[in-house]
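Here the complex is missing one protein chain, while the rest keep their positions.
This part shows chain A:
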Amino acid sequence: MRGTVMEKESIKSFWKQSVHLMERIGSGEKLVLSDLLEPVKTSSSLAAVKKQLNRVKSKKTVELPLHKEEIERIHREVAFNKTSQVLSKWDPVVQKNRQAEQLVFPLSKQQSIFAPIEHVVSGWKARTPLEQEIFNLLHKNKQPVTDPLLTPMEKASLKAMSLEEVKMRRAELQRARALQSYYEARARREKKIKSKKYHKLLKKGKAKQALKEFEKLRKVNPAAALEELEKLEKARMMERMSLKHQNSGKWAKSKAVMAKYDLEARQAMQEQLARNKELMQKIQVASESAEEEGGAEEEGEPFVPDVVNEVQMKVDRPNPWMFRNHSGDTKEAEVQGDPEELAEPAAQEAPESEEEGPAVAEEILLKEFEERRSLRQKSGLNQIAKPVGSQEAKDLSSQEVLSELRALSQKLNRESHQSRKQELSSTRTVLVVQREEAAREEEEPLLLQRPERARTLDELEELGKEGCFQNKELPRVAVEGQQLERNPSNHLGVPKEKKRKEQMIDLQNLLTTKSPSMKSLAVPTTVEELEDEERDQRQMIKEAFAGDDVIRDFLKEKREAVEASKPKDVDLTLPGWGEWGGVGLKPSAKKRRRFLIKAPEGPPRKDKNLPNVILNEKRNIHAVAHQVRMLPYPFTHHQQFERTIQTPIGSTWNTQRSFQKLTMPKVVTKPGHIIKPIKAEDVGYRSSSRSDLSVIQRNPKRLSIRHKKQLKKNSVD
C-alpha cells in the first residue's frame, strides 16, 4: 500500500463507515478484520487501490543478479557447447582423412561419379524442335525410348494368353477361392464349439479313421505303411527326447498344485501322462515269421515285423547313430552282441541271391572264422597256464580276433552287395536260412565262453582298428627285441630311466623300416651280379656298424645340449661361514640347500617330443636386430601387429598393380601447388563454419532455451 494516495472522497466515505464501527466498539462488541475491510469492499472509489494491491500481489520480488563469475562460467559453457557442435561436423572429414589410404594435396573437390548412360538418358529432355518431333513420334507410337527392344504392346502381347485359357484359368481361381472360403468358414465354426465331449469324440473318431486307413494302406501299399510306421517311430523318438508330456511344463506344474483338491486337474495331469505313455509305446505288430527271431524270443522282446527291421538295415539313414540305436533296441539283451550283429545283416542280405558262388564263398569264410576261433581258444588255454602278463596277451588276442571278425563281415557285405546287384528279385530260400541258423547255433556256445566282448558295432570297429594297429606294430617290437639282444651295450646303457628307454625305442623305430617291393626298380649292375650275396653284404654292414652306436651317441649329445640350455642354479654357500672350513670339509647339506637359488624352469624345449632331433634354442641375435621391437601406436598386442605385416609387399610376390598399390605413399603433394587449409566447401559443406563461430564470439549473450533454464535454476538456488 505504499506510495498510493487516496482520494479525499473515498477517505470521507471511509470515515463515514468507520463512524459506524466506532459505535460498535463503543458498545463493547468485538471487531474482526473482515469488518474493517468491509468498507473498502463496498466503496467503488477504492477500486484503483484494489487493483494496485492485486498487481503487487501477483508480482514477485526482483531476483538478485548472479555473480559475475557464475555468469561467465555459464557463458563459457554455452559457448563451448555451441562451438563443439559446430566443429563436430568436421569429425567425419577428419576421420575419413585419417583412415584414407592416400591423401593428395592440394585437396581437390570430390569429382562427380560417372553416371551410367541410362540414368543420363532418363533425365534428358528433347530441346531442339527436331528432337522434339522425333520423340513425339516415338511416344505416339509407344516406341521404347530407353530400352528399344520391345514396345509395351509387344511385351503385352507376348505375355497374353488365349481367351479360352484365360477363362479356364479364371474359373479355376474362382473355384479355389470359393473352396478356401468354405473351408475357412467351417474351420471357424468348428473352432467355436466349446463342448469338450464333442472334441473328444472328434479326436477318437480321427484316431480310428487313421488306424483304419493305416490297415488299408498296409494291405495295399506296404511301403507307404512302413513310412507311416516310421513316422510313428519318429514321434516316439521325439517324445522320448522331449519333456512335453512329462508333467514338467508350466501348465502341468500349476495343475499339480491344484491336483490335490481338484479332480479335474488331476485328470488332466493323468491324461497328459497317458499321452506320454501312449507316444512312448513301441510299435507292436504281430510278427508273421516268428521263427525268424530265434535269439530274440527267449528274451521276451516284443515282436516286430521283420520287414521293419530289414528296411532299417537297408535304408541308409542320415544319422548312423539312429540306425545303431534301433538295432540295439531290437536285440538289446542278446547274449552275444557282435557276431550276431555281424552275421545278421549278412544273413538277411546274402540269401537274396540264389547263386552258388557267393554262397560257397560265405561258407568258406565261415569255416575260416571257426578255425580261427578254435585257434584262439587254444591260445586262451595256453594263457591260463601262463600267469604273468596273461591279461595283456588276452587283450591282444581278442583284439586280433575282433579285427578278423570285422574283415570277415566286410567281405560278406561286399559279396552280398554284388550279388544283390546281379539279381533283382529277392526270395528267401529255406536252405540258406537253415544253413545260416545252423552256423549261428554252432557259434553261440563258443561265443558265450568268451570272457570279454565288444557290445556295439561301433566299439567292435574301434577295437578292430586297434588290433590292426597292434598287428602292425608287432613286427617292429620284435625287431626291436632282436636288436636289443644283439646289442648288449644298449641294455647296459639304457635302463637308467624308463622315459629315456621309450625315447630309445622310438628312435629305433624311426631308423628301422621295412623295405617295399623292389619291383621294376632297376638294380645297378654290380648288385645284379651279387644278388645272392646281398644278404651276406647286409650282414657285413651290420657287423661294421655294430661298434659305433649312432643312437646312443646321439642321445648323449642331445642330453648334453639339453643340460647346457637349462638355466643354472646359483649356489651362494660360503664354505667356512658359520662352521668349520678347510681342506676336505664340505659345507653341510642343509646349508647348501638353504643358499641354493634354484633357477626357474624355462619353457619346454621344442624338441622335447622329437627323439631324433636336437634343435638349437639359442636366439639368433643377428636376425633379431632386423626384427620389430616396438609396437606401433594403436596395437596393444604383438599378434595384432604381426597380422598386419604378414602380407609381403615386394614386387617379387605381387602383381605389378598390387605392388604399386601396396607401396603408394600415404601423402602426395603436387609440386608447385599451394596447399591451403581445408575449407567447408572442399568437403561439400555449404555454410562456412567460420561464420558460425564468429556469431557466437560476437554475441555471447544469445543463449539457447536450455541455457536460460539453467540460468533460472541457478538463480533459484
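Here, contacts are C-beta pairs under 8 Å (C-beta built on N, C-alpha and C of every residue); 3 or more make two chains touch, one makes a residue touch a chain; residues count from 1.
Please note the rule applied: contacts and distances are computed from a predicted model.
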{"item": "Hidden subunit of the complex - UniProt protein name among \"AP-3 complex subunit delta-1\", \"Aldehyde dehydrogenase\", \"WD repeat-containing protein 46\" or \"EF-hand domain-containing protein\"", "value": "\"WD repeat-containing protein 46\""}
{"item": "Selected from A:Ala256, A:Val562 or A:Ile614 as touching the chain missing from the view", "value": "A:Ile614"}
{"item": "Candidate in contact with the missing chain, chosen from A:Leu130, A:Leu572, A:Met630 or A:Val667", "value": "A:Met630"}
{"item": "Per the touch definition above, residue among A:Gln180, A:Gln246 or A:Gln640 touching the missing chain", "value": "A:Gln640"}
{"item": "Selected from A:Gln85, A:Asn136, A:Gln180 or A:Ser658 as touching the chain missing from the view", "value": "A:Ser658"}
{"item": "Interface with the undisplayed chain - residues on chain A", "value": "99, 116-118, 121, 144, 146-149, 455-456, 459, 507, 510-511, 513, 515-527, 534, 538, 541, 544-545, 548, 550-551, 553-554, 557, 607, 610, 612-616, 618-631, 634-648, 652, 654-655, 657-658, 661-662"}
